[in-house]
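This is the structure, below, for whatever I ask next.
A single protein chain has been removed from this complex, and every other one stays in its place.
We just call them A, B and C in the order they show up, numbering each chain from 1.
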Amino acid sequence: MPGLGTSFGRGGATTAQQDLANADCILIEGSSMAEAHPVGFRWVMKAKERGATIIHVDPRFSRTSALADIWAPIRAGTDIVFLGGLIRHLIEHNLYFHEYVVHYTNASCILSDEYGDPEDSGDGYFSGWNAEKRAYEGDSWVYKGGDLSRPERDLTLQDPQCVFQKLKRHFSRYTPEMVEKICGIPPDLFHKIAHCLAAASGPERTAAVCYAVGWTQHSKGVQIIRTAAILQLLLGNIGRPGGGILALRGHASIQGSTDIPTLYDILPGYLTMPRKGDETLQKYLDNYTKKTGLWSNYPKYLVSTLKAYYGKSATLENDFGYGFLPKLTGNHSFFEFLYDMLDGKMEGMFLMGQNPVVGAPNGRLQRKALSKLKWLVVRELVEIESANFWRESPEVERGELKTEDIETEIFFFPAAGHAEKEGAFTNTQRLLQWREKAVDPPGDCRSEAWFIHQLALRLIAKAKASDDPLDEPLRALDWWYPEDHLGDPKMEAVLAEINGWYTNPVATGADRGAGDGVLFGGIDRQGNPHHGPQVNGFAELKADGSTASGAWIYSGVFGRDGVNRANARKSRDYLGHGWGFSWPSDRRIIYNRASARPDGRPWSERKKLIWWDSEKWTGLDVAGFVQGKAPDYEPEVGAEGLDAIPGDAPFILHEDGLGWIYVPKGLKDGPFPTHYEPLESPVSNELYSRDTNPPELWFPRSKNRFAPPGDSRFPFVLTTYRLTEHHTAGGMSRFLSHLAELQPEMFAEISPELARELKTRNGDYVCIVTLRGAIEARALVSRRTRPLHLNGRTLHQVALPYHYGTAGLVRGSAANDLLSISGEPNVTIMEAKACTCNIVPGRLPRGRAFAEFLNKYAPQTGPVVLHPEEPQRDVMAGGGGHAMEGKE
Amino acid sequence: MIGEGTHSTNQRRHNYVQENVEVGFFTDPTVCIGCKACEVACKEWNEVPDDGFTWSGNSYDNTGHLGASTWRHVMFLEQDRQKGSQLVGSHSLGNGEDPFRWVFLSDVCKHCEEAGCLEACPTGSIVRTEVGSVLVQNDVCNGCGYCVVSCPFGVIDRRPEPLPNAGGAFKCTFCYDRQKSGLVPACAKVCPTESIVFGRLDDLRARATKRVEDLRQHDYNDAQLYDPTGTSVRGIHAFFLILGEPETYGLPPKPEVPTIYLKSAWTAAFATAIASLIVTLLAFAFSS
Amino acid sequence: MNTPASEKRLEQLREKAWQEGVVPGRGVDVVGGPIPRKPGYYGEPVVKPPVWTWEIPLYFFFGGIGGMSALIAFAAVLFHHVDLARAAVWLAVITGAILSPILLILDLGRPHLFLNMLRVFKHRSAMSMGAWILTAFGTCAVPGLIAIELHARQIFPGTLDQLLSFAAGIFIFGSAIFGTLLATYTGVLIGATAIPAWFLHRTLLPIHFGTAGLGSAAAVLELLGHRIFALNFIGFYAAAVETVLLIWLSVAKHGAADRAIHEHGSGWLIRSGEVLNGPLALILRFLGFIPWAAISFLVGALVSRIGWIAVGKVSGADPEAVFAAQR
Partner (left out) sequence: MENMFALLSKWPLVRQIRERKDGTGIESMSAKTRAMHARIDDAKVARSICPYCGVGCGQVIYHKEGKLISIEGDPESPISQGNLCPKGAASYQLLTHSRRETKMKYRAPRAKEWTEMSLERAMDMVAERIWESRKRTFVHKKDGATINHTTAICHLGGATLDNEENYLIKKLFTGGLGMVCVSNQARI
């Protein structure tokens, strides 16, 4: 999550859910928390009962709005304007937390003279824009002098080149009137919200912000989160109780799956995957190691990871096996390789607990792509759409695909459920929680760990039998894990490796922590000495190969005392110390140095968390700071690593230790958030001549086209959302009678006004059409959805739950068939929360008649590129290198 | 022991059955988020079958009403009224001119002080338990269906074929089995916002009265307690805080236990019997 | 908070919206939108309509005949109409002691558990009382029949036969007493429920069921050829009472609360039933068409029983009825 990562240092929620109870005001935006995270919302209600004001900003009046004190409707995809408006309001009326902003943020840092703001030109570009490459270049964004470690600062915030003045100017046109014009939020409501937030700021009070994919799934998702980060920094709410930004994650371990990534561009612990050209380890380390701050330890973390991967085969001589790691040659994210699939360049695929046919944008392309694979492995609890697309997909029903023509060879492995295997999830607040195994899985059901383990054994055997140098990485792979009676690897053994150990072997034979801190006897499958004592935390990791750690940020979860802290189950305090393990170092509220004044005293009795007790940092949480570093510590010139971080700089992952209101490095689409319209929008940008996010990755293709701004064929704004009663693509809910009966059919939420325009009644069938496809749903007419009045024009919004598909107990059209494939510049995420559509009353024609219907309302022929700002294929930078050819 | 010493009464272990303490539910819509966890938890614990897969179009309520296979039912009311001092986005800050609110309330068997079903049951299948709840004994009920028409709240119903356990009458058991083991009923235990509170009846009544007062002070002018103590039902053990009138929740404003009709009905019956006797005897007397 | 005025306006708009689905005007625009229709929650029933099927009205019908024919049998015994007495007892046993239990058991959701009816004795439960009454009736009627038949056929000589006839008298008297209750309690059964149209007429129902039972019993016996003044007299009486009840029903209306009796198919069933066993039967008797009068009365009695169950189903499913009854 670069939004949070670049602003504060770590890509994770800054606080714990139960800490919301301490907030004086909670802003929920880009999330229907009560619906998608009901039990987390428990703490919002606790705060409300303690007198906090709950604000919900959302296109829908959802179950969250029903419980909020204030609900503000907003046009999907205009959040930056609303939040920017709040920022402007705080600055104009001097309502920001001055002392916090001056000392803890980079508001005072001086920018280089080359920095150019969209305000300068008004066209919506920052300095460094390269129109050919569709990317920002150069380093005109960095601080004056180009040194991130020791920025020049003006603590009066008056210097016209300082971040604060630039910020003020950047958002100067984001007025309440503009907010009404663009978002449709009336000024009186805007002021009410601004007042509530400003009132919950300062030494005595804090406010929290909660968001979910309602913010991330936009063409500028990262920048929306950035805007919230700036807001919270101005209000002085980061690192303090009842403050922070809570990213609400939609899956049990989605945080875990980025910490220990199954993602192409990073290694465990947010280490960068080597790219083509990072030829040697040294070259690679030079590229990614920072001079000051925690990231100065980069080599220690990477080498420890390589030691965990390749064990004895990782030696000083062979760069610790750095050469074994594959190198990236570009963007290899899902959408990129999806297009490879469509073009027949992909041979095989593994699907483990994901159902792209329903859950990923442009379902029709997803299904076609699967049908072009040579082989497909699906591991699931039930026969999901992605496993039976070859006989039950809409395309088969419509004759677009023929079962007997589909070459794909499919292996369906029944998976083990959460009670049938052990292991840890990392929840939305960075908390590792271990699951004990209750029973064996039924029949052929097995865990993913079993699958990977058994596969690894087979492949490594093949590699050992061959002498092909290309198989060297496989031969080098350290696969030492002991097994249980089913042939599953012992998951605590994996956790031990993730935590890390000293590599010098000490064989004890004892199965588990025999005092000396060696786990699992320190021996491998063959009984040979394998590893030494556990490390107690990432502070112990070394770059000389003497330590191994599978994921440095998790280090400390399974230390020398042999206690699996993820499985700790005795909570001592409200933050839950003693229950699970919260990375990093069991810290529950990160950057908590900011909960104390610069001089180390708590801001207030009411909001105390950690403080300086004259020789060390102490308090209610694990201090996120060097234990003995005094508040008045000043690094001497040329200091490196953490020593370069002064005693009053809470954000120690940043070179300057400051919270970044302005991001001088690390983002592809600008140091400040800027409003751009969604790729598909009924209106054009009121603020700048540029409509859409400049470096956006479009994925132009004949079946993935975008409607131009204000296209009269698609007059309505479409947004998608989750129901409490269902889970994501439905594999875990649509097949269960007790959940399915609660929301048994696909529906579309529309306003009474729109219903009248369409001459539709509640419960009637309607078809929703976009350039990508058409689906049918029952009309749920309700005042919960209401038209927006912007710029004197009435704009209707349609909201669709996205859980339904063609398999399971209850079935219905998949909303994702309507959405387009596109990539936010930093993380390549699709814009699922805002696009334009048309609504046609009546049932959707079945069989071959469908194509005719679609063509009538969304012509499928003609030019592929309709949006004026959409690139022609050959000028695509980074993503979307693929093009419209490819015959599907 | 898991569950010892946690704050909410919804998690604490208890001995109410052993100590013959009257218990109840207090359900509060002002903190309900309409998540339906109570419906699911109830069905999971009590192994209640699904109640059909029909989409109603009535807001988010696809359950409809309590019945033989629905023992908890979350209602979704969309009303043109203001909820407390809530501001809902519109050009008039929601208040006055253009009000709107969405209210959720989890309905359940009321476990009446004077229970119609209990009085009506001819087999003694329905009994009053140690904790004052009303329990249908599935192994005794012969499905005569008389309780169905005797419940003033339309809660209990006979389960038709082809559902499992068909033929008998079913309703909320107040998780009697759980309570006997010192556990809290499934719906209350699961409720994320403690909109459903389980506890001693007297405590709950006090808590509820206070809650209504607090709400009224915070502009919830139409907040009231639904607990018909004034009628022959003489109060319910699962009572509700409601916003607005009972009718909008499908709750009878003045529920009566049908036994109050017995006196007049039996009088008429005996009168008719005697009249018939006399008339018949007279008829024969004259004819001979 | 809403003023009564705006409430009233909203009210009208809601109603309009409900009927037409479209309402112009800002603020309360509810095109076919789901809004709680007042009174009630989306018009869902407040109480549950009866789950009973065809068996119950038949049970009411035959129970009435059985019970009351026992009474006639008793009178016949007293006044030495031996043949009529025998016929009446046969009728009582067949309808009251055999058909009725069978119908009752057929209606149970779990017929194999019918014995549980005698598990407890609950005087506040009309169903429990009914079960015991039916049992008692059976235990009197069956021996009564045996006794009277043995006596009539003169199987045993002298004193034993004396004893038999005495026993017959006692048993038949017993069955007569329980019989009258068997014929009337069914009115209590549905009168003391939460179904508005039923409990609002809880006094009328036992009278109707009982009298209809008496009339039906007499009618059957007449059709079996027992054309004596007594039965005709009873016929007149029953028809007259039913006529009065018809008038009563059409006078004592409770608006929405019992509209099920006056509207819908259920209303028609009630009315046609009452006309058949009330005025029509009466007139036919005056004109001397006794068999026709008897038939008309029987059909009327049956139809109105079916009608009353139908009324229960309609009234129970109608939330407005419940609210109206409680206002």
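One rule holds for everything that comes next: a contact is a pair of C-beta atoms (placed from the backbone, for glycine too) under 8 Å apart; a residue touches a chain by one contact, two chains touch by 3 or more.
Quantities reported herein were computed from a predicted structural model and do not represent experimental measurements.
Though it is not drawn, the left-out chain touches A, B, C in the full complex.
Residue B:G124 is the one among B:G64, B:G89 or B:G124 that touches the chain missing from this view. Of the candidate positions A:S112, A:S684, A:S702 or A:S737, contact with the hidden chain is made by A:S737. Residue-wise, the contact with the chain that is not shown comes from A:L248, picked out of A:L234, A:L248, A:L658 or A:A707. Among the residues A:E49, A:E177, A:D286 or A:E409, only A:E409 touches the chain that is left out of the figure.
Contact with the chain that does not appear here is found for just one residue of A:H332, A:R398, A:R761 or A:H789, A:H332. Think of the hidden chain as still there; on chain C it touches residues 118-124, 128.
With the whole complex as reference, residues 2-3, 6-8, 10-11, 35-37, 39-41, 44-45, 118-119, 124-130, 135, 137, 139-140, 176-178, 180-181, 183, 186, 189-192 of chain B touch the missing chain.
Here, only the chains that are shown with their structure count from here on.
Inter-chain spacing, taken between the CA centroids of chain B and chain C, is 30 Å.
A straight line joining the Cα centres of chain A and chain C is 69 Å long. Annotation: 44 Å between the Cα-based centres of chain A and chain B. Looking at chain A, residues 762-763, 780, 782-783 sit in touch with two or more other chains.
Residue positions of chain C with contacts to 2 or more other chains are 33-34.
Every residue of chain C that touches chain B in the complex is listed here, in rising order: 1-2, 10, 26-28, 33-36, 38-42, 44-52, 68, 71-72, 74-76, 78-81, 107-111, 113-114, 116-117, 119-120, 122, 124-128, 130-131, 176, 180-181, 183-185, 187-195, 198-199, 202-207, 209-211, 214, 228-231, 233-234, 237, 312, 316, 319, 322-323, 326-327.
Interface of chain B with chain A (complex): residues 31, 33-37, 39-40, 43-44, 49-55, 57, 59-60, 62-63, 78, 80, 83, 85-91, 93-94, 100-104, 192-194.
Interface residues of chain A facing chain B in the complex, by the touch rule stated above, are 34-35, 38-39, 41-42, 45, 49, 61, 63-73, 185-186, 188-189, 192, 724-725, 737-745, 747, 762-763, 778, 780, 782-784, 786, 789, 809-810.
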